[in-house]
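Can you keep this structure in mind? I'll have questions shortly.
Every protein chain except one is present and positioned as in the full complex.
So, subunit A:
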Amino acid sequence: MSIPQQTDALDQAPSTAGCRVPYRVFTDRQYYDREQENIFKGNCWSFVGLEAEVPQAGDFKSTFVGETPVILTRDSDGSLHVVVNRCAHRGALVCREMRGNRASLECVYHQWAYDLKGNLIGVPFRRGLKGQGGMPGDFDMSQHNLRQLRTESVGGLVFASFSETVESCRDFLGPIVVEQIERIMCKPITVLGDQRQRIRGNWKLYAENTRDPYHASLLHLFHNTFGLYRSTQTGKALMDANKRHSLLYSIAASNDDAADKQAYGDSRTFDTEFKLQDMSLLKGRQEFADNVTLVILAVYPNLVLQQIQNTLAVRQTVTYGPDEFELVWTHFGYQDDDAEMQAIRLKQANLIGPAGLISMEDGEAVEIVQNAIVGEASATSYIAMGGGRAEDADHLVTEGAIIGFWDNYREMVGFEVEPT
């Protein structure tokens, strides 16, 4: 009797394909705490800012890795450093400003001072005052620095890691991500401003959202209405070798009215009759030779680098518990932008961010899930569009990259958390 060769058939059976994610990973504090340890403080590189945000020696910016406050600094020798924003003495915030320029970092509580690398350089009354007090004789300044994170810059994007063992940042990102970063960061940039969006949902719902090209033409109706983006456009969904990160891109030149009519019929999501009164909003320039007009590069765990037409931005996720996170959008252009190009970028900024005509829905998409799964102990989602595997696709009707995210999450955090 022969054993049937049925592996393929089994894998493709409807009952086994697809990815199921227990909803409690979005609501249970235990998962959140494990994520802070295993992802944000674990073997990952988190995005902390743009080099262009700290261009001069002494520049600093306060930000977060997960929920942990950190400071990004540029030292007098031009080197970049990321340290935990917590005094080595009794735990006070060392830096209480969002950004600025300083020669050193000084805690206001007892004026312990640190250099821009985070090394302790001053302790008031260290040897006491008039023979009284003072630190113990064996007090060693070098043992009381700010917690220093590994810091690497890739194409002007600065990443930091708590891990001493994680691979280099470039290796963590992988060639596809590095290539996409370098495509956008192809020349010196200038920061145009920030937008901060507070979303009352779990940060991973946004990680799913940015790996999900399936929703784009169905939820974001502004896209369809003005023909900016359609599922019938040429687009691809690719991942790095580890399937942590996701690259979604599309080329507007491939718009095809006939194919759209066939795909959408008369559904509410398709209406090319709708015209803007002021078309200047959509006026832009083809600034990349590859004709790609939309790039959503979702970098595990906390970054999206995007190009939507002529808007360029990074979006950083900061976590505030299982049911709240902040998205910090930092928009930029190039230093050599002429006046018209600057105006185009500022006007097209209407398209993205929390008030973005084509992106404001994402906050609501996260919140309607969070509101619906409250208290749910056992139910799961079902993610299978495109075949239900963490595979690349040369189309945009796929959820493969979401599954890639969850495969990595399962490895780092697990779906079954033991009660503590």
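The criterion applied here is as follows: a residue touches a chain if its C-beta (ideal position, glycine included) is under 8 Å from a C-beta of that chain, and two chains touch if they have at least 3 such contacts; residues count from 1.
Note that contacts and distances are computed from a predicted model.
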Missing subunit (named according to UniProt) among the choices "Sulfonate transport system ATP-binding protein", "Aromatic-ring-hydroxylating dioxygenase subunit beta", "Glycerol-3-phosphate ABC transporter permease" or "Methyl-viologen-reducing hydrogenase, delta subunit": "Aromatic-ring-hydroxylating dioxygenase subunit beta"
Hidden-chain contact residue, picked from the options A:E364, A:D394 or A:E411: A:E364
Candidates A:R90, A:H110, A:R200 or A:R285 - the one touching the absent chain: A:R200
Touch with the omitted chain, as defined above, among A:A252, A:A349 or A:I402: A:A349
Chain not shown: contacting residue from A:A52, A:M135 or A:L192: A:L192
Interface with the undisplayed chain - residues on subunit A: 98, 191-200, 219, 221-222, 225, 274, 276-278, 280-281, 326, 331, 346-347, 349-350, 353-355, 357, 360-361, 363-364, 367
